[in-house]
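With one protein chain removed, the remaining protein chains of the complex are shown where they sit.
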Amino acid sequence: MSDHDHTHDHDHPPHLAHHFDTPTQQFESGKLGMWVFLATEILMFGGLFCAYAVYRANNPDVFLYAHHSLNTKLGAINTVVLLASSFTMAWGVRAAQLGQKPLLVVMLALTFLGGCGFMGIKTVEYMDKWEHAHWVGPWNEYHPDHQADESHAEADFGPDAPPENGVLPEDHPAEGSSEAEAAPGMVDQSPAPTGVEQPDRATETAPAPQPDAVAARSPAEPALPQDRVSLIRPAANAPAGLRTEVVAGDDVPVAEAPYPSRETMTPLDRDRTHIFYQIYYLMTGLHGLHVLIGMGLIAWIGVRAFAGHFGPAYYTPVDLVGLYWHLVDLIWIFLFPLLYLIH
Amino acid sequence: MSSIPHNVSTDVYGREVKRQPGDNYLNHSKGIRSWLLTLDHKRIGIMYMIVVLSAFLLGGIFALMVRTELISPGAVLPVGDRAADGAMTDAGMDFYNHMFTLHGAVMVFMFIIPAIPAILGNLILPLMLGAKDVAFPRLNLLSWYCYMGGGALFVYVLGKGVLNAMFPEIGPFTPDFPGLSLFGWQLIPAFEFFGWWTEPGLAGFWGGGGLDTGWTFYTPYSTDTATAVTAAVLGAFILGFSSILTGVNFIATIHMLRAPGQGWYRLPLFLWALYATSIIQILATPVLAITLLLLIAERTLRVGIFDSSLGGDPVLFQHFFWFYSHPAVYIMILPAFGVISEVIAAFSRKHIFGYKFIAFSSVAIALLGFLVWGHHMFVSGQSPVTNAIFSLLTFSVAVPSAIKVFNWVTTMYKGAIRLDTPMLYAIGFLGMFLIGGLTGLFLGSLGTDVHLHDTYFIVAHFHFVMVGSMMFAFLAGMYYWWPKIFGKMYCEWAGRMGAVIVFIGFITTFYIQFVAGSQGMPRRYATYPEMFWTHHFVSTIGAYILGFGLFWVLGTWVHSLVKGRAAPANPWGHNSLEWHTNSPPPHENFAVTPQGSDPYHFDQWHYDPELDTYVLEPTEDQPAPAPGAPRTPTTA
Partner (left out) sequence: MLAILAQNDATLYLPAPDSTFAGEYDWVFYFIYYISVFFTLVITAAAVYFAVKYRRRADRTEGEHTSTHHTGLEMTWTIIPLIIVLAIFYFGFRNFMDMATPPGDAYKITVNSNRWNWTFIYPNGAITDTLYIPADRPVELTLTSADVIHSLFIPAFRAKKDAVPGRYNKMWFQANYDPDDDRIGPVLEGEGIDGEFTGLTLPLYCAEYCGQQHSQMLSTVVVLPVEQFRDAITQLAEPRGTPAEIGQRLTEIHGCAQCHAFEEADTAGTGPALYDLYGNPERSVQSDGTRREPTEEYIRESILYSGRSIVRGYRNEMPSFAGRLSDNEILAITEYFKSISTHYEGDLLEHLPGQEPAEDEGEGEQAAGETEPTEGDAPPAEEPEPADETVTEEPQ
């Protein structure tokens, strides 16, 4: 805040907007605004981190298993690339403050190249996933709706798509035992909750009938008809977060065998494996989008720097874009271990 | 009163303002471009006012359709083929579902969230600070365009729904329909070749038309319905950005652009309220954004994060949604608190009581509001422990709200109260917020919520806090700042009359819904058992009265614009800085940067019966500048 009156008469530095009193005030405002904006960015990613935490906590094995298909080496290289570009960005800001225009331009160019490198490597990774049918949505072999045998899918995944395609016959007894349709690869297009309409799971694990309820009543009260087992799948097979609701006496083993092996996966875990990929794509995709935006911004200030707009008196945009770029970097620093380095 | 020439405005010293072209922001420049590309916060505020009020009208029309359908249990609105027995047809029920969804979505995302911050906040906040503009005028304009973009998508959803209803043969109604479609229109007919494009992903992208998910977009229904969820969600997403930009702007402005002498504790309470609101906007809205993105991904790519049949968890969506939407209810009510603080002080002609408690209770509500979202999910199967924690935290929010109410009433004590229109709305607000807030206690309490959840009790609760409280405060603020904004007075008796009609209509519409709800009437019902007929009938009649009252209100405003007497600089004698400049303010707000002082210290303003306004007495150390010199002098 300034303490002197603001009139229009006193000299106005060229970059000072009319409603600010001093360049410092303007610079501070911009910086504050940027920090606040970065807070919103962090919260936006925070939502995805929460989703990640929930699903990882509920399906630790799935995450452990699926992360093996990520290319840690490329991820690590990307981390280094991004860190280096953050460094050149910081150097660029310094150059702007000191009025070293050529250095600033070079540094911005290097940062931009870093962004290109990152996106390039990311593309290689994505292509690889695509080829192995580890892609997003139903184009993921673990997705219940995945269609490997359709013409377009063949074109998509190429002839070398994994033969198993996600469905292990022995885990999936045909749904109505006489039905050929229940064979691997068939898709039920209706939204099909994992719950009741999969009798295979219900019957596999249904606990013995429990006449317990009747037992405790007083003799005066007639018993109620009780004999049948309900259709409800035992809660042990329910999402892990819900296992608190286990029916009394339920002794169904939860898959805790040492992962990972496709063969030992429970059908439930296999159905969930695609979730890891979905989260992977959402997180890295949103992050990649931010990298692209950041690259656009860097290109923009690069051009302005080349035109000599910045100097010790005015370098706010460089500083703000720098902040943004560091945030993009920071988010990757979290993404990398969370996605690539699961133990 | 009658001695004042009709069209003469006076400055803060009661001297006539010689009107010249370009002397205020309204006529500063001309032409549509000077509005659409303006960076002036006041003009952006006016543009917001126009579109947000239109949205309100739209939402209100939906509300009246909802109420009309509910006037009797059978089919009322002429939709689809009529069943012989007057029972509701499938088409009729679909129509109803679209109506209440669009009503809720339009009202929440397009009216109530932007109403006070984006209209009144934009117009008044820099004036109150003694600043020339908000910190980032370009972002401010961008935020308006975001609003327009999001609003356009909503209008598209609505329009497509209407088209679909009228010409069912156009456009794909079902996601199974293959072919390339954009904006729901069939661009390329079904070729096998394009199968991959539509199946199973993008077909459901834009969906059909209309929206029938309820404003809460609960999965899996929202991932499943054939209506235009994606477009609507994208609209809400963009509207969210508009809200974020406003929040960023306000925070930076309040921090950086206060006038000299305007310390934090000299901020009018409206600014404290806006500050707290902005905190919520920037912290909660991004989470909504990511939630909506996930929902879009869910619909287009079937990623399954919220779909139990794909291994996901539908309740997670509710957590995400309410993590935003509960704080959002405080985005709605906090600015209203701010308005009420100003109005009650001004019309009691007394210093506000307990300034710091009111100021900090706003911030407390903003922060605590982040911890209570789970109270919307007490019966969704959350563990009892989680429920208990959320319930306890919910009650903690009630306490700062209570503090405010008590402080307002104490402010009135021994005041010199004038019952002008804004004050009538403010008193109405007190009563309605009491009822709305206290019924929140029924809902926050675990046991009682089980029965009341998703009944009309909830509907009544949130209309009391959103319509009875927030909308009343909005109207109070509109009337209160109207003279400043447009430089015209409104017709006082008509304003009061409007307040009375709106009040009566409101109570009739919504009080009885508490009774219906606690008797068991579930919400979002197109038809209902006959035992609730009386309740609904009364409610519908009330809604018509309320609708009439609001049109009356609109009438008073139009009348003021056309025929209103020119407004003086400070008709109410409030001391916050926006009253230290002419009405309407000049382009850059103040000719001379004003000095901040205690905004609730009214003594230096004296009533001038001749002019029917409050004027500053020039004093020894603050002589009035020569007439004709800068229009707005500095005050100590």
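Should a chain be cited, it is by its letter among A and B, assigned in written order, with residues numbered from 1 in that chain.
Here is the rule we go by: a residue touches a chain if its C-beta (ideal position, glycine included) is under 8 Å from a C-beta of that chain, and two chains touch if they have at least 3 such contacts.
As the structure is a prediction and not an experimental result, all values here were calculated from the model.
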Hidden-chain contact residue, picked from the options B:211, B:252, B:368 or B:435: B:435
Absent-chain contact - pick from B:37, B:162, B:392 or B:558: B:392
Candidate in contact with the missing chain, chosen from B:29, B:68 or B:527: B:527
Touching the absent chain when the full complex is considered, from B:77, B:152, B:363 or B:405: B:405
Chain B, residues in touch with the chain not shown (by the definition above): 81, 83, 88-90, 93-94, 96-97, 173-177, 212-214, 218, 220-221, 224-226, 308-309, 313-315, 348-357, 378-381, 384, 387-388, 391-392, 395-396, 398-399, 402-403, 405-407, 409-410, 412-419, 423, 427, 430-431, 434-435, 438-439, 441-442, 444-451, 453-455, 514-515, 518-520, 522-531, 573, 600, 602-603, 607, 609
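Going forward, only the chains that are shown with their structure count from here on.
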Interchain centroid distance [CA atoms averaged], chain A/chain B, Å: 33
Complex contact set, residues of chain A against chain B: 1-7, 17-20, 25, 28-29, 32-33, 36-37, 39-41, 43-48, 50-51, 54-55, 58, 136-138, 143-145, 152, 156, 189, 191-195, 239, 241-242, 244, 268, 271-272, 274-275, 278-279, 281-282, 286
Contacting residues of chain B [partner chain A, same complex]: 126, 131-137, 139, 195-196, 200-201, 220, 223-224, 244, 247-249, 251-253, 255-258, 260, 282-287, 289-291, 293-294, 297, 300-305, 307-313, 316, 320, 381, 383, 588, 592-593
